[in-house]
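This view holds just a subset of the chains, kept in their places.
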Amino acid sequence: MDYSYAPGRNHLFVPGPVNIPEQVTRAMNRNNEDYRSPAVPAMTKTLLEDVKKIFKTTIGTPFMFPTTGTGAWESALTNTLSPGDRTVSFLLGQFSLLWIDQQQRLKFNVDVVESEWGQGANLEILASKLAADTDHTIKAVCIVHNETATGVTNNLAAVRDILDHYKHPALFLVDGVSSICALDFRMDEWGIDVALTGSQKALSLPTGMGIVCASPKALEASKTAKSVRVFFDWNDYLKFYKIGTYWPYTPSIQLLYGLRAALDLIFEEGLDNVIARHTRLAKATRLAVEAWGLKNCTQKEEWFSDTVTAVVVPPYIDSAEIVRRGWKRYNLSLGLGLNKVAGKVFRIGHLGNLNELQLLGCLAGVEMILKDVGYPVKLGIGVAAASAFLQNTIPMIPSRI
Amino acid sequence: MDYSYAPGRNHLFVPGPVNIPEQVTRAMNRNNEDYRSPAVPAMTKTLLEDVKKIFKTTIGTPFMFPTTGTGAWESALTNTLSPGDRTVSFLLGQFSLLWIDQQQRLKFNVDVVESEWGQGANLEILASKLAADTDHTIKAVCIVHNETATGVTNNLAAVRDILDHYKHPALFLVDGVSSICALDFRMDEWGIDVALTGSQKALSLPTGMGIVCASPKALEASKTAKSVRVFFDWNDYLKFYKIGTYWPYTPSIQLLYGLRAALDLIFEEGLDNVIARHTRLAKATRLAVEAWGLKNCTQKEEWFSDTVTAVVVPPYIDSAEIVRRGWKRYNLSLGLGLNKVAGKVFRIGHLGNLNELQLLGCLAGVEMILKDVGYPVKLGIGVAAASAFLQNTIPMIPSRI
Amino acid sequence: MDYSYAPGRNHLFVPGPVNIPEQVTRAMNRNNEDYRSPAVPAMTKTLLEDVKKIFKTTIGTPFMFPTTGTGAWESALTNTLSPGDRTVSFLLGQFSLLWIDQQQRLKFNVDVVESEWGQGANLEILASKLAADTDHTIKAVCIVHNETATGVTNNLAAVRDILDHYKHPALFLVDGVSSICALDFRMDEWGIDVALTGSQKALSLPTGMGIVCASPKALEASKTAKSVRVFFDWNDYLKFYKIGTYWPYTPSIQLLYGLRAALDLIFEEGLDNVIARHTRLAKATRLAVEAWGLKNCTQKEEWFSDTVTAVVVPPYIDSAEIVRRGWKRYNLSLGLGLNKVAGKVFRIGHLGNLNELQLLGCLAGVEMILKDVGYPVKLGIGVAAASAFLQNTIPMIPSRI
């Protein structure tokens, strides 16, 4: 009856889409509604207010596009920039690569700052470019907060400091797809002009909503940006915000209710606790990787990602075989190595609505797979390392004390 | 617990989003999955094959974008045309207006052929334009098959005949948002180059999937079309079709399973039976409107839409009050009059997974509302007219005979 | 894919099981839980408190059995009576018949007071029996509040008055299966000793919970009742109530959450408004029946049921054919005539989470069916009669004003 049925739960540890909590699945289990009724704008209004909290912004304006992260990127760029505009953009993995490709295809003049895959954005080069750019030809600095392909998190506060240091007016555009709601993210404090995420990542919803949040400066830029845009145009949304109907075209009713439930869960846990949970799960994962004698693809601790860990396998092992085996034998979904690191790394996503025992089940599975593919791991050693840390750090569940 | 709760079912009769059948809701009630596992491409492959059937095409190539109808429009245009290209586009209601607005903002040279709202596309003007265009400056003819705002269905076969008559090579781009899966639609036979629809219309899914289908000629055009596009670019999809992974970015797993269920229901009923059901429900609606002594906004029978009926109210009544009252008293959702016909018409959507008794409940509700707002209707008269027709024409349910 | 698929919603108008509101379906859409965790007793405690409100009791003790109405009957009887005990029990239709059959098989000495089907309980005979019973051999008066087979509602206040008049100590046991949460029901005021209902009736849940509520006098009787019982024994529940874990065996977690949602909806609407809605829908139904020229199986207005209407068909028509045709042509589920009235009546259930336009759709369907089977009805006439009444009486939806 199901051409890929396997007993028990699928263990979903790709770095997105992530597990949807039952509360969200329930909230979305509904018929369509007329989005022009008074109910939908009323709900939308509170969602727009609440969504700002996950960006840590009070001055930003959010847009909830029926699209994916790729569309959210496009919205961020086309609303703030004009063809030919110079952007500085950091290339450090598959997703930053794709964003740069998009920037180029959207006809911007992309000044690519490349790092070795596994390293973070080279901010020294950014500094030198900004220093040299006294004419302010750089219109935007584009950075992926968390490069999902390599498990590298960039230091956004440092980017802001450099911009400030050179008093450079460039817009600060941030892909927060695999960071927002999971890593520390402070849109206002860090002076981010456009931040964006996708529903299927740390928000733990189905795919289909790209949330873009614009600073007042970004909104101002949108008035003169010449990039052609219609579907992704903020201005259409702003018009409907003013009227109070909110939607220039049909939203997914189900995703709106799902977002309501997802935000309620995040607020109930507390955003800071959510972030602390991600820190904890990530640390546990890295301890297991270390115990297995494997290397983290991320080269320095300062860049370690708390939402995804890319694990480097020895040269005699094909990391794709690890992922395949997870699927075929253990009902475990791991992330493939992409592009330059294909075959060399596999990825463990540890973001979204996830807890420690789920992670430990995954780590136990990875150990068995490693053994399956001929890597001489001592079974249990990674779980032991992760457990030792977790047993000391997991807090009591507040609602159950 | 619910700030707009009312007992019983909501009677959803806007012309989209429409009622989702339980089978589809069930199919979508699921956790996320890794879309890079072998299961998702395998399902996608069969979906792409099956989706062609609702367009009645064997030579077309479908794309299932995580977007809405507005995004599907943008995909149709930007993949086939270049800025400055001349299009002939018919303006006959709010949705054709919005599409024209999009065409203009995408920098095409739009040759607008306007009709009075309530009339169909003026094909004589098309003929004269094509006749005059011996240089083939017209690159595309853009037409909304079914204008949802006025309940007008255009004759696509006639458009094709005119194009053929003048041997004009212009692309034939069709918005089938409120027609495909409900009205007779023959992509191949009518030589349509791009046809598109949205999931929340006759497919009876949630919003979030825009399906665009391209003829070989349209695919050819996409190779030279200069419009800037990334998210909506067919070429990215085609690359992944070739590799067999199908998705350049993350699809909604839930919508894929939902589409599978929706297509299964359509095929079980039989597409021709689905269309016949729409014809039947529409005819019944028009008979009720006539019995109420009200006018159809659509001025001639040849344009009558079988998916939505726009009903003209007398000048002393505000049609928006009818819609409001449906919501506030009867848990009935009717369509507002939009733009030029705001306050003058209300709309009854009768598309998607809907049956006769649901429609009769709606018509009974409309009668009571009409009385509420001071229109001197004899209660029951519209239902009687509709029933008289339906009782003669409803077929037995094949699975239950 | 579905061996009885038909497009659109099923129109469910049997007098139970009834339509489940989406809010309840959602609440039940969940995994199992450990019912011994602190969460389940906490929820159970509030449910037991709230469930008393639908019985209008403050002194009663409710029991939520994982069973059906038949099991609830058995629980009511076996906990309060001993084999050989004399009961007075009214026979007026299929469900009172079945209850009497159960009483006999449970070895009670049942004093049956029979009425013609279509009439209410003969309370004069009750009075005479009580008058004669100076020895108090009658241990219980058993009455079905609303006989679902014939659409007859008995006057419980009158029963209490008679009992009081004769100062008779007999227990007063009431089947409220198709009345509680729909008809006026006052357990304390009417001195009812055991009242019971089933989840799939006016509570609008799935089948599977039989709720039995016992007065202090009934609890007292349970201490000496000699009927053999285990599964249905109140005492096991009372023991666990005391401990605070509430469940002597495993409850359905899903039904508990469903009940929570169902009660929330009822309280949001207001129990009195729920009852008024049932009165309104029933009156509308009876007006339609009258307009069709058909007779109500219920012979006097004082017995008219506000949850189900049994409609008598002319002798030349088989009412079972009406029900079959509803199913096979209109996706309409009507109630069969049972036992003595098989072939002679069909039943329209109008209870639970239902609104006026749903009912009018059903009535329109019945008209067409009547015509199908050769009854000379003027289509629309019943809907007109119902609408005329409803249009004057439907209140605005409070949450939407």
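All chains are identified by letter, namely A, B and C, in their written order; residue positions are counted from 1 within each chain.
As a working rule, a contact is a pair of C-beta atoms (placed from the backbone, for glycine too) under 8 Å apart; a residue touches a chain by one contact, two chains touch by 3 or more.
The structure presented is a predicted model; accordingly, all values stated were derived computationally and were not measured.
Novice: List the number of copies present in the full complex, noting that all chains share one sequence and 3 are shown.
Specialist: 4
Just so it is clear, only the chains that are shown with their structure count from here on.
Novice: Return the chain whose centre of C-alpha atoms lies at maximal distance from the corresponding centre of chain A.
Specialist: So the farthest one, by centre of C-alpha atoms, is C.
Novice: I'd like the most central chain, judged by C-alpha centroids against the all-protein C-alpha centroid.
Specialist: Per-chain C-alpha centroids compared to the overall one single out B.
Novice: Measuring centre to centre with CA averages, how many angstrom lie between chain B and chain C?
Specialist: That gives a centre separation of 44 Å.
Novice: Provide the C-alpha centroid distance between chain A and chain B, rounded to the nearest whole angstrom.
Specialist: That gives a centre separation of 34 Å.
Novice: If you look at chain A, which of its residues touch at least two other chains?
Specialist: 25, 29-31, 38
Novice: Under the touch definition given earlier, write down the residues of chain B that touch chain A in their complex.
Specialist: Per the touch definition, chain B meets chain A at residues 3-4, 10, 12, 14, 16-20, 25, 28-39, 42, 66-71, 74, 83, 101-102, 105-107, 198, 200, 206-208, 227-233, 248-255, 327, 333, 336.
Novice: Quick one: which bits of chain C touch chain B in the complex? Just the residue numbers, please.
Specialist: Residues 1-9, 11, 19, 21, 23, 29, 264-265, 268-269, 274, 277, 327-332, 353-362, 364-365, 367-368, 371-372, 378-381, 383-385, 387-388, 390-391, 394-397, 399-401.
Novice: Quick check: in the complex, which residue numbers of chain A touch chain C?
Specialist: Against chain C, the touching part of chain A is residues 22, 25-27, 29-31, 38, 400.
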